[in-house]
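Shown here: the complex without one of its protein chains, the others still in place.
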Amino acid sequence: MIMGAAKTNPGRFFEDYTVGETIHHAVPRSVGAGERALYHALYPARHALYSSDEFARSCGLKQSPLDDIAAFHVVFGKTVPDVSLNALANLGYAEGRWLKPVYAGDTIRSTSEVIGVKQNSNGKSGVVWVRTKGHNQRDEVVIDYVRWAMVRKRDLDAPAPEVVIPELKPALAAEDLVVPEGLRFDEYDFTLAGEAHRWGDYEIGETIDHVDGVTVEEAEHMMATRLWQNTAKVHFDVSSRPDGRRLIYGGHVISMARTLSFNGLANAQMVVGLNGGAHANPCFSGDTIRAWSEVLDKAETGVPGVGAIRLRLVATKGGAPFMLKGEDGKYLPDVMLDLDYWALMPM
Amino acid sequence: MIMGAAKTNPGRFFEDYTVGETIHHAVPRSVGAGERALYHALYPARHALYSSDEFARSCGLKQSPLDDIAAFHVVFGKTVPDVSLNALANLGYAEGRWLKPVYAGDTIRSTSEVIGVKQNSNGKSGVVWVRTKGHNQRDEVVIDYVRWAMVRKRDLDAPAPEVVIPELKPALAAEDLVVPEGLRFDEYDFTLAGEAHRWGDYEIGETIDHVDGVTVEEAEHMMATRLWQNTAKVHFDVSSRPDGRRLIYGGHVISMARTLSFNGLANAQMVVGLNGGAHANPCFSGDTIRAWSEVLDKAETGVPGVGAIRLRLVATKGGAPFMLKGEDGKYLPDVMLDLDYWALMPM
Partner (left out) sequence: MIMGAAKTNPGRFFEDYTVGETIHHAVPRSVGAGERALYHALYPARHALYSSDEFARSCGLKQSPLDDIAAFHVVFGKTVPDVSLNALANLGYAEGRWLKPVYAGDTIRSTSEVIGVKQNSNGKSGVVWVRTKGHNQRDEVVIDYVRWAMVRKRDLDAPAPEVVIPELKPALAAEDLVVPEGLRFDEYDFTLAGEAHRWGDYEIGETIDHVDGVTVEEAEHMMATRLWQNTAKVHFDVSSRPDGRRLIYGGHVISMARTLSFNGLANAQMVVGLNGGAHANPCFSGDTIRAWSEVLDKAETGVPGVGAIRLRLVATKGGAPFMLKGEDGKYLPDVMLDLDYWALMPM
């Protein structure tokens, strides 16, 4: 018997990353009507621009794009076999921008440039920063974001690389945001969209409890995570963690929270910027996800009638809304997600 | 911290309904190949006209429409945030008609006219009747039905409105039914359809046990219910009921029973009329749904070769087939659904 173990992908270890290198991630993916329907089956998605082709056309787009968070999942999923297989923790996101809507029929692939490395003092692992881009079949960049993760070393004796820590913006400025070509809200139908509140109705500092909750199931999060071709085994294999539980992909919590936020933010239609995000505590099957938002900032976009709103989106599995951190500055145990993003809204 | 609770939708209460008013429900929805596939994944759907575009074309349609019950769910789902959020019970349906098939690419929105109100003697709630219409992107009405529900009052001191109780037909007559334009069964292939029984082979009073059973799961009913953008929290959130169980959307039971009825009614292809329906007892995850039917009536449609058959469709979670009510006239505890509908069949 000839063992072919060498043919399987062991993933990259810390010492396999070189600053400046570009990783071309495998398995491009065509998306379409199926992904759209599944997104509506897996999440309580109701933002009208993604639900109705007619509504999208009334906003100047050719049809409903794939939900922006779904597009992010597709781009992210491709990076997992290269970046995450030996990751100990996903530490953060920054400078995420949605540059082009993804439409049915588009084929998405991802690349990541290594932009920072820093070995940990324990010598067993290190932090790797990558700038990931999603590209469509016309080689246009559709999404661009920075992510950093703690990655194990394979060989503890491998020398520590020169420390490179990228300078990252704590938040994108309004001028960094890209409004999709043609987008306009001058014929926006607030009745069909579901709420009357426009950009001018939100105040910085305002908080919104999105009220509804969804109890999550194993079959759902696995279907969602597979749909984005995210192969991290902790999501699928009960034997991969000592507690025998499947860890739910953090992106599942993001999608659930974002879609729940419809109730109070129905007009925060398009996600265009990701300033940062923390997966504060794990999510497991049986947890009931709730969400609340806080308005962090507001800005004009330069496109008449299209405002930008910066939101903190928090997903919890219990506890009172609007509670985030304890006196020790740490996230409360019921907080699963703290996301900071920009969305576009009719002014 | 500024609380934005006022931005979320509290739903309508009994005193918010005025007879004659039309409610424009939010979030239009485009449907397509994804909804079709999901319907086949969530239910044992086999009626050939909906499974095969070629079969649909041989029946004079341009392709397979979205399953009629799925189209109903889409129209119904849009009404939930306005009509059902504070409903204590969904009491009945009447005069439901399918007027146009829904095809891939169509965008559906819903409106409801308030046609009746009657405050309950306890002063805490009342019954509201609405006539709901589903419209496609050409503003054609695709579905039209009456539904009534018991709705809570927000303000117990609000005065009781003048009682208006609409006159509703106990059942649609054959001349009320609309046969889709172009439908013909003269080249109908009974072998491909799965059964040889035609309209003439069914007798009024005949009962059919559909034999098969399906044990239902939380992930399935939640995916189905979300797919139709039905947001009623009892279906999703274990904390919304004292018993900690998620109530399964009654429409999930309708779809399961209707698709199970293929076995014995494979040629009852298109659903065109809904005479009435009762969700007799709740359905929960783990229940095994079975179905039986009774032929209530038969009629000619005026279209050569196309017969109409009026069927009682009963879904149970145990017990013997053909048992419906006890000696007290109440539904037996194992009966979950008693639906009365018209379907079209080759003569």
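A and B label the chains in the order they appear, each numbered from 1.
Throughout what follows, contacts are C-beta pairs under 8 Å (C-beta built on N, C-alpha and C of every residue); 3 or more make two chains touch, one makes a residue touch a chain.
For clarity, every value in this text was computed on a predicted model and none was experimentally measured.
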Per the touch definition above, residue among A:12, A:47, A:109 or A:298 touching the missing chain: A:109
Contact with the hidden chain (one of B:21, B:217 or B:300): B:217
Need a quick check: the contact residues on subunit B for the chain that isn't drawn. 32-38, 40-46, 48, 51-55, 63-64, 191-195, 197, 201-203, 205-215, 217-220, 263-266, 288, 294-295, 322
Given the full complex, what residues of subunit A touch the hidden partner chain? 1-5, 7-9, 24, 26-30, 32-35, 37-38, 81, 104-105, 107, 109, 137, 217-220, 222-224, 226-227, 229, 231, 233, 236-240, 246
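Note that only the chains that are shown with their structure count from here on.
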Fit subunit A to subunit B (C-alpha, same chain sequence): the rotation, rounded to steps of 5 degrees, is 120
Round to the nearest whole Å and give the separation of the Cα centres of subunit A and subunit B. 36
